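The structure follows.
Note that one protein chain is taken out, while the other chains of the complex remain in position.
After this line comes chain A, so read on.
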Amino acid sequence: MTAAIQLKNLSFAYPNKRVLDHLNLQIQSGEIFGLVGPNGAGKTTLLNLIQGILSSHNHTITVLDSQPGSTIVKEKVATMFQDDLQINNVTVREFIKLFAAQATHPKNPETVIKELGLTDIQNQLMNKLSGGQRRKVSFASAIVSNPQLLFLDEPTVGMDAETRQNFWRYIEKLRQQNVTIVITSHYLEEIQKVADRIAILQDGQFRYVGTWQTLQSHHDNGQFNFNTQLERSLFTHLPAVESATQTDANMTLISNDTDLTLKALLPFIDQLHDITITRESLESIFLEMTNKGDH
């Protein structure tokens, strides 16, 4: 596997503030990579540097074996911006075709319109679209250039549930075509589902880079929920159990090591019904990590 993006000791500073601090990262070709971080963490600056919108000057970034902003990179990279372009008096179809005309090896715009379910609105003016429709059109204008590397900045904001589902289905399709995708989103559960690896950026530094599963194994908090006739006091002293709450027959245990607690529950398993185990979500781990960073 080759690296689609490589950062070597990348730092970037504004006159009064260091925004990025000695970042090292390799994003592999064909990987879906989630970049998360609180507002002001440096995500946008990092994406702007990788895309060549900002200049890094000292060759600390390589994109598809070339320098950011070079023509080779422009041919192979596309971006779905956080803010949709608001162009008046232009139809959806014309807008998507514009970006096909700007590309070197574009996809057929008609195919993209069809695949993304834009056929019904293809002749509508851009300024008459809803927020969710505009996001879809922005996505279409990015992928019509047939990119090898795709940046998606808050891609699903404003999309309804069905559109969002179709969007992620399309992302899976792009994964099969070996397109490298870098996503930033505030919907962390979506990143959790789709990204091969994630990076948590805070105060210009990566607080974590790796798979979601590895991150979760380091944060083994979880919640057990089951129905039982057994007494609450039986569960309060089980290993790793932080709290036990009982409402009628329903019991909820909060554990800081789900594996340990699960083993301890096994002797009672015949008397526990409708068991569900919920492990900590990316969102709660993220909040835990970034809040710690604040203090």
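Quick notes on this one:
Going forward, a residue touches a chain if its C-beta (ideal position, glycine included) is under 8 Å from a C-beta of that chain, and two chains touch if they have at least 3 such contacts; residues count from 1.
In the analysis below, contacts and distances are computed from a predicted model.
One subunit of the complex is not drawn; among "Sarcosine oxidase subunit beta", "Acyl carrier protein", "Molybdopterin-dependent oxidoreductase" or "ABC transporter permease", its UniProt record names it "ABC transporter permease". For the chain left out of this panel, the touching residue among A:83, A:120 or A:189 is A:83. Among A:24, A:102, A:165 or A:250, only A:102 touches the chain left out of the display. Listed residues A:3, A:54, A:157 or A:230: the one in touch with the omitted chain is A:54. Where chain A meets the chain that is not shown, the touching residues are 10-15, 17-19, 45, 48-49, 51-58, 60, 71, 74-75, 77, 79, 81, 83, 85-90, 94, 97-99, 101-104, 141, 145.
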